[in-house]
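The complex is shown incomplete by one protein chain, all other protein chains being positioned as in the whole.
On to subunit A.
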Amino acid sequence: MELFNALGLNVKTLLAQLINFAVLFFVLYRFGYRPMLKFLDERKEKIEKGITDAEKAQEKLIQMTEDEKNIIKEARKEALVMIEKAKNDAGEKRNDILKKAKEEIGKVIDIEKAKMQIEKAETLKEIKREAAELIIVAMEKVLEARLGDKNDKELIKKIVKDLQ
């Protein structure tokens, strides 16, 4: 008992301290540890979720880049094909146009030639007729002077006619 007194131990003090510690413990437990642990756990989950999401996003991004590359590749290929085709088409068309143009030019030339032929023939005819007239006039003049004969005239006319 003396030892207890010397150490300051008595029931009332112990009880008071017990109540104090019990209050401290329960309040800390109720308002400190439990919400804190819950809070930390929740945040942990959130961070974990964030990390997985980020990983997923990364994967998706890689996938998308890959897709994009593929698409670009495809597009390039298609474009090349189209350009090739266009070139071919253009070549064909040029050839066509050239051919047509040549044909047309040929036609025009033919027509011109034919015209010239006709003109030439006409000119020749004209020349012949005029020459015949000239000859007749000259003949008439010459024959008039020598022959007054009606028959002769007739004959001459006939000859000239044959000439024409």
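Keep this in mind: a residue touches a chain if its C-beta (ideal position, glycine included) is under 8 Å from a C-beta of that chain, and two chains touch if they have at least 3 such contacts; residues count from 1.
Operating definition for what follows: contacts and distances are computed from a predicted model.
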item: Protein name (UniProt record) of the chain left out of view, among "Ferrous iron transport protein A", "ATP synthase subunit a", "Threonine/serine exporter family protein" or "SWIM-type domain-containing protein"; value: "ATP synthase subunit a"
item: Identified contact with the non-displayed chain, of A:24, A:64, A:121 or A:135; value: A:24
item: Contact footprint on subunit A, counting only the chain that is left out; value: 5-10, 12-14, 16-18, 20-21, 23-25, 27-29, 31-33, 35-37, 39-40, 43, 46
